[in-house]
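Chains shown are a subset, placed as in the full complex.
Labels run A and B following the written order; every chain starts at residue 1.
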C-alpha cells in the first residue's frame, strides 16, 4: 500500500465553475496505483468542490444561478467587511462542500460518464486556490 | 492492509429515498475486514446519497418536500431539454452529495443508532443506478 500527495495551484479570475477533472486524472494516472482511494481537499472557505454534469454548459449556468438564489448577496449579513460577495461565498462553500473522496479502479477515479470535477470559485476577484490531492492504494 | 471494491446496481422507479444500508452492511460484513474505511460513491449527477433517520417515515416525507422547495421545478431553468425534473435533479444531488466515507470498526460502519444510508433518486422515471463501494483495512 502506497500514498502520494500533491497540491494543485489554481488561479481563478471570477465567480463560477472551473473544470479540474483533467489535472486530477492526469496526476492519478501518473502515480502507478491501480486500486485505491483518491481524496481531494479545497483549502479555502470561499471556494468549494463540485461533481456535476460535464456535457451541457447550460447545466453550469443553472447551477450558478441557483447558488445566487439560495445564498444571495444582500444587506442582511453581519459579516460584510470583506465585501458583499464574501459572506455569500462562505455559505455557497457549505452548500457544495470542500472535500471529495473517490474510489480508484484501473488507475482512475470511478467517476460516472457524466460526472466532471469542478472547483467552484465564489469570490468575484481573482484568487490563487490550493487543492490538495491524496492517493492511497497499490 | 487489504482493499475490496464492489458495485451495487440499483433500479429506481420514481423520485424518493431508497434504503441501501442492508446491502452495504452485508457486503462490508462479508469482506472479513475488522477495522478500516468504507467509501460509497454514486456515479450519477441526478441521484445522490444521504444519511438520515431510519425510524419515523414522516422524516423522509419532510425531507422530500424540503428538496422540492429548495430546488423546485419551474420555467426558470436554461437547461430543460431532458425534462422539467432534470435540472432540479442536478441541484438536489448537490444538496445531499454523491459520496460518503465511513470508518469501520468491529466489521461494520460506525453508523449511529438512527443513521440509515439512502440512495436519493431525483428523476421521475425509472433509472438503473450504480453505487461503488470501496473498503480498505485489515
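Worth pointing out:
The criterion applied here is as follows: a contact is a pair of C-beta atoms (placed from the backbone, for glycine too) under 8 Å apart; a residue touches a chain by one contact, two chains touch by 3 or more.
Note that the coordinates shown come from a computational prediction; the quantities given were computed from them, not determined experimentally.
Of the identical chains making up the complex, 2 are displayed, while the complete assembly in this file numbers 3 copies.
Following the convention adopted for this analysis, only the chains that are shown with their structure count from here on.
Mean C-alpha position of subunit A lies 20 Å from that of subunit B. Put simply, subunit B touches subunit A in their complex at residues 1, 3, 5, 37, 39, 41, 43-45, 70-71, 76-79, 81, 87, 90-91, 93-95, 97-99, 101, 130, 132-134, 136.
Contact residues on subunit A toward subunit B in their complex (touch as defined above): 1, 35-37, 50-53, 56, 58-59, 61-63, 65-66, 70, 95-97, 100-103, 105, 110-115, 136-138.
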